[in-house]
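Apart from one protein chain that is not included, each protein chain of the complex appears where it belongs.
Coming up: chain A.
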Amino acid sequence: MSDIADRVKKIVVEHLGVEEDKVAENASFIDDLGADSLDTVELVMAFEEEFGIEIPDDAAETIQTFGDAVKFISDAS
């Protein structure tokens, strides 16, 4: 697994309080990992902070799964 994926996973585990093995490629933050809409806002902020990037609101809405997040950040970095 890439360095980016590891770091994203760590953030997800920490913020959502879920087991690491639950954070699969297609795991949906809301449907599978118990996040609500405020949690997802906070997750995106944490990604921005960790990777020093800016994720505009309309892009943030497309990040629904762990895989989405890794792909977006990989493309942006």
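Note that in this section a residue touches a chain if its C-beta (ideal position, glycine included) is under 8 Å from a C-beta of that chain, and two chains touch if they have at least 3 such contacts; residues count from 1.
Heads up, the rule we're going with is that contacts and distances are computed from a predicted model.
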Original post:
The chain dropped from view, which UniProt name applies: "Endospore germination permease", "3-oxoacyl-[acyl-carrier-protein] synthase 2", "ABC transporter ATP-binding protein" or "Dissimilatory-type sulfite reductase subunit alpha"?
Top reply: "3-oxoacyl-[acyl-carrier-protein] synthase 2"
Original post:
Looking at A:I30, A:M45 or A:A59, which makes contact with the chain not pictured?
Top reply: A:M45
**OP:** Write the list of chain A residues that the hidden chain touches.
**Re:** 15-17, 38, 41-42, 45, 48-49, 54
